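Would you mind keeping the following structure in view while I ask a few things?
As you look at this complex, bear in mind that one protein chain is not there, while each of the others sits in place.
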Amino acid sequence: MNHNKEKLSGVFAPVVTPFEGDQPDLDALAFNLTKLRQTDLTGFLALGSNGEVKSLTDEERLLVLEVFAREKGDKVVMVGTGCESTKETIEKSHVAAQMGFDYVSLLTPHYHAKQMDGAALRRYYERVAEAVSVPVLLYNAPQFAGGVQIPPRTIVELAAHPNIVGIKDSSATGPGRFLAELDPEEDFSVLAGGINFFYASLHAGAVGGVLSLANVVPEACTEVYDLFMKGMYDRARELSAGLIRLNQFIAGAWGVAGVKAAMDLIGLRGGRPREPLMPVPTEGIAQIRQALVTEGFPVFSL
Amino acid sequence: MNHNKEKLSGVFAPVVTPFEGDQPDLDALAFNLTKLRQTDLTGFLALGSNGEVKSLTDEERLLVLEVFAREKGDKVVMVGTGCESTKETIEKSHVAAQMGFDYVSLLTPHYHAKQMDGAALRRYYERVAEAVSVPVLLYNAPQFAGGVQIPPRTIVELAAHPNIVGIKDSSATGPGRFLAELDPEEDFSVLAGGINFFYASLHAGAVGGVLSLANVVPEACTEVYDLFMKGMYDRARELSAGLIRLNQFIAGAWGVAGVKAAMDLIGLRGGRPREPLMPVPTEGIAQIRQALVTEGFPVFSL
Amino acid sequence: MNHNKEKLSGVFAPVVTPFEGDQPDLDALAFNLTKLRQTDLTGFLALGSNGEVKSLTDEERLLVLEVFAREKGDKVVMVGTGCESTKETIEKSHVAAQMGFDYVSLLTPHYHAKQMDGAALRRYYERVAEAVSVPVLLYNAPQFAGGVQIPPRTIVELAAHPNIVGIKDSSATGPGRFLAELDPEEDFSVLAGGINFFYASLHAGAVGGVLSLANVVPEACTEVYDLFMKGMYDRARELSAGLIRLNQFIAGAWGVAGVKAAMDLIGLRGGRPREPLMPVPTEGIAQIRQALVTEGFPVFSL
Partner (left out) sequence: MNHNKEKLSGVFAPVVTPFEGDQPDLDALAFNLTKLRQTDLTGFLALGSNGEVKSLTDEERLLVLEVFAREKGDKVVMVGTGCESTKETIEKSHVAAQMGFDYVSLLTPHYHAKQMDGAALRRYYERVAEAVSVPVLLYNAPQFAGGVQIPPRTIVELAAHPNIVGIKDSSATGPGRFLAELDPEEDFSVLAGGINFFYASLHAGAVGGVLSLANVVPEACTEVYDLFMKGMYDRARELSAGLIRLNQFIAGAWGVAGVKAAMDLIGLRGGRPREPLMPVPTEGIAQIRQALVTEGFPVFSL
């Protein structure tokens, strides 16, 4: 197994950004990272969708990255640096590289969605991959990108680039199709971007996952991966099914706000999302609490 | 394992309807069935999307079903009887039952898509399931149904109905989510409706698949299933990947017309689809031929 | 102005199909037609979406058409005869022609949506237009057709066909774009398929509309048209705005079921839609009643 595949195998948490009033709560972030780094998580995604990256100013993003640099421990860190322009993506990726992070994860540009065909996306990713020293991960998430998807054919072409080493796929279709077209010898790793298809994707060839649920129940997420690696498939499927059920009440129902509310319940510091996102209402929190209990996770009693 | 799960496990071919001029070519259909029934396929779907059911008159549908009744051998047969009205769905399902077929498969009504919410769909399926003697399969295929999907919650509710015994899921999202919510003891079987996620779905709890590719390379499709059942996962994944690649050039690129063209190439009788569907152009046929050869399947030389 | 433009100018009602128990209520249909034919409506659309055409068997469609033939008075009648196959569309159009109806209105085929590109649709419409004696209207309604739209370029090409004489456009984008590309001298009429853009479309070059609201308040709909023709634009816009507001509570909120409920309130015979469509619940009926009163229409008191 090549070096990047090794580094990218397992479970990553797309770490949330806590807020205190109208500022990022860097202490709370540090607290969460010190807890999460004690788990078997492979690493963290900083400044992802769950980190509310598009609601952070450039300055705030730097402050957040400094906390990651300080508190990451021995974890692998990928940083979301995708912007609408090639130029700004490169500049932000340079910063991530200079700060010593391991990978940049680049969501498809999508504001001018109609123009973002395979050729435009290919050119975009190749330009960035050539300009930056840090290895690049594609991030395919049409639900956050106005429906823009990287065509499977383009993924396969980009996989051949020496500085493009993987993809985080959160598309509903899952990675089945392009996994079949990838050369298994290629240094290109596929990470499932959602718990609903994480376990099944491992069987199809994915090496791991970036799971919002790993902010809440990291050990259960990594256990699915470990059971898979040990060939204990029945237990893996069962545990995965429990996490899928749990997730419906968290990110499935409420997005980032749900992840943060669940973190509060298990003793991490989630807090409110930044407006216009709204916190989970009281009855939603009760449902999350109930779902955690049902699936066997300890929650703080009030 | 209960009776229906046993009957529904494995691979079904959604059998195409050949045409001769502007009539269904019943001889060609019989020829195909005599070949397909000699394979390890579990059974057939008659009058499905690949059977161009919506392009057949009521009378033609009956003629097609008579061929199935005669030529099915010992295969399990499910019949597509879903119509826009509850009433007509029930009537067509009665006919299927009287002709001795095993299951009816009911695509979601969708012409009035905006009104087809979970409550309307639940009522529809329950009404039909109560009115007919033959067991009912849900068919969730938003790509054929104006985007209408059965909500996961509704699927779980319907799974509890004694005469609703399974679902064919062709949605892009795959069955991961509702598989996790289903009671494994329930008499409710999940069939994957596409090769792209067939193998991964088996690991998530599906019992089989309804695969258009099973019209073309039935033995390879059933081998994926057999390898899975024997726990030979590496070989299963590899074979599955080859079939996914192959499928891009067939149904992926051309829909039913591609399936029919590929059947012609391997010695079955596909022919032209009914207009306004058009046959695959010459260069597309060359690509299908090449893909069959690349993946190791024998094609007729011209 | 050529002959067809004259015949197609003004307002058409896409007449609903009443049911009594599980049968079409032909008496109620006749009753409605005798009332509607006394208005200034230009004509009727039989077997359209509001007529729940896809929920009617072939036999029932014939019975409905016979009522139209008998009760249409001097109104122009267009018949929805579009099916998934070119062949069946032609056969049903022949029947409409033989029964003496004026036009056939052909919704785009859409079950195999991915294959229904401009070329396929062009071929479909040309084949039908050449095969039938009755003049053809295109019907562009992506919301009923799995998202399939006739590309503007294809509409312009088809407009040149001598037996294709118009289009009913119910797409959200409205007819603005292709109206600009049509030759005004061409015998091709554009009808707006919704009250929301009916009045504005007249200014852009449409000759009329097919309005579900014309089942409920036909005189108000034709008055918008008459005021437009007389150049009384302020009053036309105001009346149109009132009808748009009203429509939100009827078809906007409930589809066909809303139209039928509103008909019951004003003394016509709507009744229940056919299942799986459900009737408007009591509180929805109260809102429709209130909206009718607010916009100045008489309702029956209970």
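Per-chain numbering from 1; labels A, B and C assigned in written order.
By definition in this document, contacts are C-beta pairs under 8 Å (C-beta built on N, C-alpha and C of every residue); 3 or more make two chains touch, one makes a residue touch a chain.
This structure is a prediction, so every number in the text was calculated from the model and none was measured.
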(message) Could you tell me which displayed chains border the chain that was left out of the figure?
(response) A, C
(request) With the full complex in mind, choose from A:Arg127, A:His161 or A:Arg245 the residue touching the hidden chain. (result) A:Arg127
(message) So one chain is hidden, and I want to know which residue out of C:Gly118, C:Gly147 or C:Gly205 touches that hidden chain in the complete assembly.
(response) C:Gly205
(request) Determine and list the chain C residues touching the chain excluded from the picture. (result) 152, 172-174, 176-177, 179-181, 196-197, 199-201, 203-205, 233, 237, 240-245, 248
(request) Write the list of chain A residues that the hidden chain touches. (result) 22, 49, 52, 54-58, 83-88, 109-116, 120-121, 123-124, 127, 143-147, 254-257, 274-278
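Here is the rule we use: only the chains that are shown with their structure count from here on.
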(message) For chain A versus chain B, what separation do you get between their C-alpha means, in angstrom?
(response) 35
(request) Could you please state the distance in Å, as a whole number, between where the Cα atoms of chain A are centred and where those of chain C are centred? (result) 49
(request) Give me the residues of chain A that touch two or more other chains. (result) none
